[in-house]
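Notes for the one structure printed next.
All protein chains but one are shown at their positions in the complex.
Here is chain A:
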């Protein structure tokens, strides 16, 4: 399935008019098993009882929004709101169950559920592997490698297996890789919580630099202060539904109020 020519042409004429990410009525339903680890025995037992193993989890429901180039959009919401699922869908890792996602630009991800690193390999080898998996050529990676290593401030640890890293070092490298891949669209999931104070400042500075260079950024965070500082747009998700979109301050205010008031009343408020 490819984009037809009519869809491509307007983008080439005026790339700035096209939103960087278009999410159109997207729903994502996981079908996941009851058991933590699916086994043959449990499948047989279920088959005998005539049960289905799958349980549907509606992680994202009918969410639509556009994000323009150069926007830094914060995504907030309680745990299990579907924030990470939505990020994975935008990155192309998780396909939507219905709806359509259009992404204009190269995406680089920094997702919270573990970075795609192999602990037996050195930091350097992991950087090369990650870059190749992302579709960069060896030359492009070599060109970026110095910057990545320097930014992560790991020194000799770059040549050591990653199982010797502390968790802070791990996330410093992950962050450094994500921001140096020259992405058009950067997806960051809870990344600022990692690293020591000085690296946090550095990371925040790097992110504002990316923002001023009119990169598009998605920031999933529970730290309202960083959403306030960095973002100029904000989305609030709750149980897979889009609750509100707008100015970060307004959305955060509504969200914090919602957390205090409790769900039932807030829903009724929304209905008014």
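Basically, a residue touches a chain if its C-beta (ideal position, glycine included) is under 8 Å from a C-beta of that chain, and two chains touch if they have at least 3 such contacts; residues count from 1.
Here is the rule we go by: contacts and distances are computed from a predicted model.
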Record-based protein name (UniProt) of the chain missing from this complex, from "ATP synthase subunit b", "Branched-chain amino acid transport system ATP-binding protein", "ABC transporter permease" or "Pyruvate dehydrogenase E1 component alpha subunit": "ABC transporter permease"
Sole residue of A:67, A:89 or A:203 that reaches the chain not shown, by the stated touch rule: A:89
Touch residues of chain A, complete complex, unshown partner: 1-3, 8, 11, 29-33, 37-41, 43, 88-89, 91-107, 109, 111, 113-118, 120-121, 125, 128-130, 132-135, 137-138, 161, 184
